[in-house]
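A protein chain is absent from this complex, but the other protein chains hold their places.
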Amino acid sequence: MKIIGKKVKRIDGFQKAEGSAKYASDYYFHNMLYASVVYANVPHGILKNIDVSKAYELPGVVYVATYKDVPGINKFGHVIKDMNFLVPIGDKVRFEGDVIALIAAESKEIAEKAAKLVSCEIEELPPVLTIDEALKDEIIVNGDSNIGFHRKIRKGHIEDAFKDADLVLEMNFETGYQEHAYLEPQGAVAYYTPDNVMEIYVSAQCPFYVHEDVANILGLPLNKINVIQTETGGGFGGKEDVPSYVAAKPALLSYLTKRPVKLIYTREMDIKETSKRHPSKSYFKVAFKKDGTILGVKSKTYLDMGAYSTLSPIVMYRTTVHSCGTYKVPHVFVDVYGVYTNKVPCGAFRGFGSPQVLFAIESVMDEAAKRLNIDPYEIRLKNTLDVGDETATGHKLTSSVGAKKTLKKVYEISNYPKLKDYVKKYNETNKFKKLGLGWSHIFYGVSLGSGGQHLDGASAEVLIQPDGTINIMIGNTEMGQGAKTTMAIIASEILGQKLDKISVLQPQTLVLQDSGPTVASRTTIFSGNAVRIAAKKIKENIIGFLSNYFGVGKNEISFSDGNVLVRDKIFTFEEITELCNKNNVKLSEIGWYKTPKLHFDHEKGIGEAYITYTFSTQLSLVEVDILTGKISLKEAWVCHDIGKVINYDGAIGQVHGGVVQGMGYAIMEEIKQDNGKILTDNFNNYIIPTIKDAPQNIHVEFVEEEFSEGPFGAKGLGEPSLMSSPPSIANAVSNAINKRISKIPISMEDII
Amino acid sequence: MIKNYFRPKTIDELSELKLKTKGYLFSGGTDLFVKLRAGTIDTDTVIDTKYLNSRKIEITGNKLFIPINATYSELRMFIKQNNVNNMLENIVKTIGSPMIRNRGTPVGNISNASPAGDFVLASYLFNAQVIIEPTSRKLPVKNFIKGPGKIDLRENEFVYGIELEILNDYKFYFEKVGRRNAMIISIASLGLLLKEKDNKIKDIRIAFGSVAPYILRDENLEKSLIGETINEELFKHIAIEYQKLSSPITDVRATKEYRKSLVHNLVIKAYNNLFEKVVKE
Partner (left out) sequence: MIIKFKLNGKEIVKDVPVHKRALDFLRDDLGVLSIKEGCGEGECGACTILVDGKNIHSCLMLAVELDGKEVLTVEGLKDKTIQNAFVEAGAIQCGFCTPGFIISTKALLNENKNPSSEEIKEALEGNLCRCTGYLKIEEAVKLAVKMYNKGSDKK
């Protein structure tokens, strides 16, 4: 490999360092209006009346839109359309962030002032605020029952597992919300141009979702809406479906006023209205043999969906598949329920419903190891998946299973036996500070999987300019993770052009075919393959021409280091592209990649859940202050099998960021509510890790068990990088205080 | 929304403006602008005190004078350069972030009178006197602060500065408990100053933040400790006594039960850090 897997500077780095990268809030248009939002601010009720007259009296207010102004379908919902865009009179308010009206005004100040002048009458209903209350089904939040969705796996005979077991563990777990806390709040600028094309500049992970949703809201054909993804300041799942709900607001106002309209959320709006990681409650019953072998897993998990289903049914699919962890489990009986409550709707967040159950199953593994007197490392090694094994859904793995290797690598780089010894000695001599070590071993189904295969395709266009510079437009998005650099590396590897001559553009929906969302750690495989296919086609075009032109064999032409070698002559890439251009050689191609068909029985939860899996291991060293309950992550050792490392620095960056974000979830971050109202609505009380909370070191290693379908063998990393962290840290804390942690975020109170 | 902005230059001008407009005073704005945004304060008039001709940070006799508008960063620099009350740095450096410390002021912190205010805790420990103009009143901080957000200040008055005692040869411990290591508003905090002679207490000052409606300091209890031998027993006694005196509440950051445990444990921790060296940092 010439450049694949090498350390390179990210291609959009300097632009960001000099502050010229354009995020949604950086778009300004002549004659632009500013939008504000009128929220219901009650958790449950019936909207009786809306009075916008006072708002209209304020000079500078141009439009106050309510449900009556929506020209198309006033509904959102990816699986079922159970959420109003703007709540109609007579309909229900189901959480504090339901939207009643939208304002367009000449300035931000006027828009905000006007929002306070809209009054609405809401007949309040008693709210449903917890999973337990919801399960009683006495007050119905949405639909016919608060249990909106149910998914399951039924494999083998679970009762046999318990009958044959030497040890049966029954444990309960709880996990809390997590807010994405991308540094850039949600936002969009919409411009219904004079030629009746709705242009939307939006911070988003999936411009195609915005495209479809805005088309529905406005009743416009898709070819009249151009959604342009702006530079995106972090997503983590929070900008998967939510940007539709955000962008539809200025889009409607722009449609109504025929002027550009800007809506940038404040942090408070963002935390109040937009999705979070689902809180959960789980009950696990797991059977083991004396030697640590898992015989069966029975689990029941409830996810708190909040007021609307949004992406929850898809999130639950992942929860279900990941409930048994990375292990061979012959008997499986898994139930996952999505429950409505009168709170903020939860949705996608890095890991997508898996961190909740991975925390549970990994805690169970540690507890079993303890009871059976086996090292936590050994029990994982014993049960982990290998080539030829079946996952909990019965998916037989035929290749690219580096699970064991990741375990062994972490064991080796951490010098585990020595480390264990050190911790033991430290704890013997320290009364009030204790160290703890915790393992986690997880897997992650890459791509949308059998549940979302209709979206699992992606497009890319590669265009070589006559001067040899290259533009690539991919259908997936750069949101910080380094997708642009990864795509440029792939193109560079194939075409031999230097990285600094390649730029990667943000997607536009009027240019590229729907490429699905930038989620599920799928971008490297999907967009990567699309770029690979397009670049290869162009390369063939060039080779075909050169072979003819110079009268050499096709195999005598090669590309590398910005040069093209034609038999024994070296040309610069630029000379060749200029020549090609003059000779009408096709220098632009579109690549399209879709996955092989997966077979899955959704009724039983059995089959090929995902196209491939990333396998990961983390060992964490924590220090716990017994007197205050304060937890610090001191050091972490992490290894991921991602098939092939393409963008080395990017991969390291993902792991660092994932470990720290996962740490926030495990020990720090907490959404607090009062009667359904979020109290922790900004960074003063929703606290995320600072530079002073990062561990001294995160040791990262990769295993490369190539995945034949992936570009150069690559799988995905975006989410597993976070997922290994919470269970590893929780296990380390349990280890330090010698008490099982069964709830995250871990409360300092529970420690002292 | 702010409609009027003033920049008084003299004490009388400031006083008159405050009386006339009922406007809010600010220097760094690190507190006022946050409250205006949250809607907990609504005013159309703000008075920028930064143009006031005032004294500088200075040492007068055995007092450290901190004027209105002096920022935390300036105070920190002064402490370092003059090698005075170095213990204060341990508190000041935990306040907010560099950006907050470059704008925020000790006088502002005291005028807000929050029981979580870190500089309020410092001012209790150093027996601060609050200097009020234009009346030139001077009163101990414990009398100046009447409750959470409540201060002894008339409509025409403002805090001109504070005077801290200069203390030498004290052992010092400060800890602020929060879920992370920077930019924390304390769940509970402890500041402890101790002068010892022959392993006995010569002077001791103990102050807690965020565990009562005001900074918790009990001078009678402190007096009763003078002459006592320093050992774990004594600190266990102190821990239990202060736990009894504390009256924390449950809020968005923590429960009252947890805070009560912290009162006890922080004293034990202070002892261990100062005398036992059991806890390795």
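Things to note:
Going by the order they are written in, the chains are A and B; count residues from 1 in each one.
To be clear about the criterion, contacts are C-beta pairs under 8 Å (C-beta built on N, C-alpha and C of every residue); 3 or more make two chains touch, one makes a residue touch a chain.
Keep in mind that what you see is a predicted model, and the values were worked out from it rather than measured.
From the set A:688, A:730 or A:752, the residue in touch with the chain omitted from the display is A:688, counting the whole complex. Among A:33, A:181 or A:437, only A:181 touches the chain that is left out of the view. Within the full complex, the residue among A:18, A:144, A:195 or A:674 touching the omitted chain is A:18. Note that of A:127, A:445, A:480 or A:507, the residue touching the chain absent from this view is A:480. Interface residues of subunit A with the unshown chain, by the touch rule above, are 9-10, 12-23, 25-26, 28, 108-109, 180-185, 231-234, 236, 264, 266-267, 479-482, 649-650, 652-653, 656-661, 682-684, 688-692, 694, 697-698.
Interface residues of subunit B with the unshown chain, by the touch rule above, are 1-5, 28-30, 33-34, 37-38, 46, 48, 50, 73, 93, 96-100, 102-103, 181-183.
We adopt the following convention: only the chains that are shown with their structure count from here on.
Listed in rising order, the residues of subunit A touching subunit B in the complex are 109, 113, 430-433, 627-630, 632, 667-668, 672, 679-680, 684-685, 687, 689-693, 748-749, 752. Residues of subunit B that touch subunit A in their complex: 1, 34, 175, 177-185, 187, 252-255, 257-258, 261-262, 265-266, 268-269, 272, 278-280.
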